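I have a structure I would like to understand better, so I am pasting it below and will then ask my questions one at a time.
Shown here: the complex without one of its protein chains, the others still in place.
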Amino acid sequence: MGAAPADTLYLPVGSPVHRLPPQCKIAAVCCFVVLVVATPREAFPAFAAYALLLACVAAAGRVRPGHVLKRMLIEVPFVAFAVLLPFVAEGPRTDMLGLSVEGLWGAWNILAKGTLGVAASVLLASTTQLRSLLRGLERLRLPPLLVQIASFMLRYADVLAGELHRMRLARLSRGFDARGPRHWGVLAKTAGALFIRCYERGERVHLAMLSRGWTGTMPRSEEEAATRAEWATAACLPLLALLVCLGGWTL
Amino acid sequence: MTDPPPDREISLEVSGLAYAYPDGHQALFGVDLTVERGSRVALLGPNGAGKTTLVHHLNGLLAPGAGTVSVAGLPVTGEHLKEVRRRVGLVFQDPDDQLFMPTVREDVAFGPSCAGLRGEELASRVAKALRQVGMEAHADRAPHHLSFGQRRRVAVATVLASHPEILVLDEPSSNLDPAARSELAAILRTLRVPDADGRARRPTVLMVTHDLPYALELCPRSVVLSGGVIVADGGTQDLLGDAELMRAHRLELPFGFDPRSVTAPAG
Amino acid sequence: MTDPPPDREISLEVSGLAYAYPDGHQALFGVDLTVERGSRVALLGPNGAGKTTLVHHLNGLLAPGAGTVSVAGLPVTGEHLKEVRRRVGLVFQDPDDQLFMPTVREDVAFGPSCAGLRGEELASRVAKALRQVGMEAHADRAPHHLSFGQRRRVAVATVLASHPEILVLDEPSSNLDPAARSELAAILRTLRVPDADGRARRPTVLMVTHDLPYALELCPRSVVLSGGVIVADGGTQDLLGDAELMRAHRLELPFGFDPRSVTAPAG
Partner (left out) sequence: MHVPDGFIDAPVSLAAGAVAAAAVAVSLRGARRELGHGRQQAPGADRTAPLAGLVAAFLFAVQMLNFPVAAGTSGHLLGGALAAVLVGPYTGVLCVTVVLLLQAFLFADGGLTALGVNILTMAVVTVVVAYAVFHLLQRVLPRGRASVTGGAFAAALVSVPAAAVAFTGIYALGGTADVPLGRVFAAMTGVHVLIGLGEAAITAATVGAVLAVRPDLVHAAQRLDSPLELRTSPAPDEAAAPRKPVRRLWAAGLLLALVLGGGVSFYASAEPDGLEKVAADNGIDAQEKAHATEGSPLADYAVTGIAGARLSGGLAGVVGVGATLAVGTGAFLAVRRSRAAGRAADERS
């Protein structure tokens, strides 16, 4: 539990980026993305500069390019959407292929900004452990109730996975294998039962926590606030991005 | 039962307890039970009798549908819940319900650290509890990667580490290997917990079990719960010797065992 | 072990089996085991010995890291898996692992209906299995709303309903009340399953247990697994009588029980 989900997202290599306090990283990434979104779409060099900035962060965080690319799968539905844009948008058309100029711009805008945003988030998730991410959000004044719901959600994600796994083994051991539509009924029923099962398992786990004196807040080791130096280090990214953004507007 | 003499402290007091689960199935139909401080009592009964349901009330995990429960003189309701749970340590029947932290060590540390323990003291408490159940070697593994019996042992350790004044165990010996079973018996017999004044005292133990020889070995007194009501209460040896009672409540003695031939070890 | 005489059919054959869990923890270090058709064998061993791990291999739920497993002459791999699972009925150590359908009845019907049974025949098969474990009254309840021991019984029923030629039970008696325990023993002793030619035959039974008297009562032969290897294999009475062996593998005999004083019932 807890540790398992981090396995594929988080890259456990120690690097200066990994060691930065999570709240600094989250703030830096958020500012960076806002700046990217605020950049005019015509400023091509600015986007190249942003990409370069992220590449530097990745290098500093010892995150392999392959890892980032793999995580960027998430973008696929929107790539498809963007590719459609030049065909459906209005306005003047290009000579080649009769694409909409405005559509091309729109597609470029979405893809460039979306890609940079995804890459930035992926870098954040690759260099920050799940639990410390939540702690960072908490430090950034996300309401504690939300943080608690989130941490329980992560815990119960394991309960859920556990229940699914158990149900699957149980089916297998009694000679079931999912082959074709005939068996969707069984699978569907499993889904219906899943909620109750998980809910009740979760309830029991919650009871167990209560019975050991849990009162609503997880016991956690105290840790210090981020130092000025750490904030300054993290601020490099958004500051440089600010320069780029301003450059983009003045070009 | 007659009233206990006034100088005897009462650890657990249940009266007229009835409970129905949310799906409408009623499990308890009016249970009365009094357990004195420092005594060890076995709770016997067939499957589905309501033992687990009763036990969950002792810790305020379920709220009575009717009747009252009090622990060490405190009614198990609202404002006292925190104190009640500090005093009562509950080992669940299913260890998977009990273990939820990412590592065994953190899980065992959960109770004491909720009670405010920190640092060195916490670490030694955890280490001791894990040593008692023979699981030190697995302290940094994930609980759900252990064998069933190992999980059961960790579940027991989580409760031992909290030093509860009242121990409630729901089939603690099931799935334990025979040696672990008798080690647990030894632990329960020799355990001492500091009370409010710092004196080491024997904890109150209420143990649900289907293992009748084990009940005889550990608990001088037994209570039989069947069909949601208490049907017998008395000395374990007497109850086990009453063949008719036993048979009526699905408590046959196991193959090759005669309760009259043995005497329970002292302690 | 010497080779069995050629006229004896072999139900389970495990050779050189080693397995490590994905987290790197090795549980089996080369296990050899042969079980003849129609025999009842107890698998004993301390907690964490690897019993559950071994048992999961017999049904193809885990794939061997090294070595081979074969069931009724079929290697437990890819194409034979379906057939193997039809022949081997596995009762999991944790009933929650076994039960997953919305009602008890559907759960018990799952195995036979996967094997193609329908209608009247299916219904009577299910009813019979539920009657055997005394759970007819609960057929329409949700399995996860039962008590632990009731869930265990349903888990046994799910397997009985499938008429497997080989029964593998992982601590079937834990959390059962004493009467249910001896009823289960009676079921296992008297169970007959039709073979390919329609003749009623005694199923092969491999039972993991920590309850040594129960093993003696049911299984003429026992195998001790400890630390991921087989350390002893022989007559149950002989093994239980070997105090040193027992002690070395955490298998102390329970309080008040002497294996030499009893003889196992025939059957």
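Chains here go by letter, A, B and C, matching the order in which they are written, and residues are numbered from 1 within each.
In the analysis below, a residue touches a chain if its C-beta (ideal position, glycine included) is under 8 Å from a C-beta of that chain, and two chains touch if they have at least 3 such contacts.
As the structure is a computational prediction, the values presented were derived from the model and not from experiment.
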item: Chains in view that touch the one left out, judged over the entire complex; value: A, B, C
item: Chain not shown: contacting residue from A:21, A:61 or A:114; value: A:114
item: Among A:13, A:52, A:69 or A:232, residue touching the chain not depicted; value: A:69
item: Residue of C:17, C:115, C:139 or C:184 in touch with the missing chain, whole complex considered; value: C:139
item: Residues from chain C at the interface with the omitted partner, ascending; value: 21-23, 62, 102-103, 105-106, 136-142, 145
item: Where the missing chain touches chain A, by residue; value: 4-5, 7-9, 26, 29-30, 33-34, 36-38, 41-42, 44, 47, 66, 68-86, 88-92, 94-95, 99, 101-122, 124-125, 130, 133, 137, 143, 145-146, 148-161, 164-165, 167-168, 178-181, 183-185, 187-196, 198-200, 202-203, 205-207, 209-210, 215-216
item: Residues of chain B in contact with the chain not shown; value: 16, 18-20, 22-26, 29-30, 48, 60-63, 65-66, 77-79, 81, 145, 226-229, 231
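Quick note on the criterion: only the chains that are shown with their structure count from here on.
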item: Centre-of-Cα separation between chain B and chain A, whole angstrom; value: 44
item: Centre distance in Å when chain B and chain C are each reduced to the mean of their C-alpha atoms; value: 29
item: Contacts with 2+ other chains: residues of chain B; value: 94, 96, 142
item: Touching two or more other chains - residue numbers and ranges from chain A; value: none
item: Complex interface listing, chain A residues touching chain B; value: 1-4, 155, 162, 201, 204-205, 207-215, 219
item: Complex contact set, residues of chain B against chain C; value: 21, 23, 25, 45-49, 51-52, 93-94, 96, 141-142, 145-150, 152-153, 171, 174-182, 210, 212-214, 216-217, 247, 250-259, 261-262
item: Sites on chain C touched by chain A in the complex; value: 59-61, 82, 85-86, 90, 92, 96-102, 110-111, 114-115, 142, 144, 158, 162
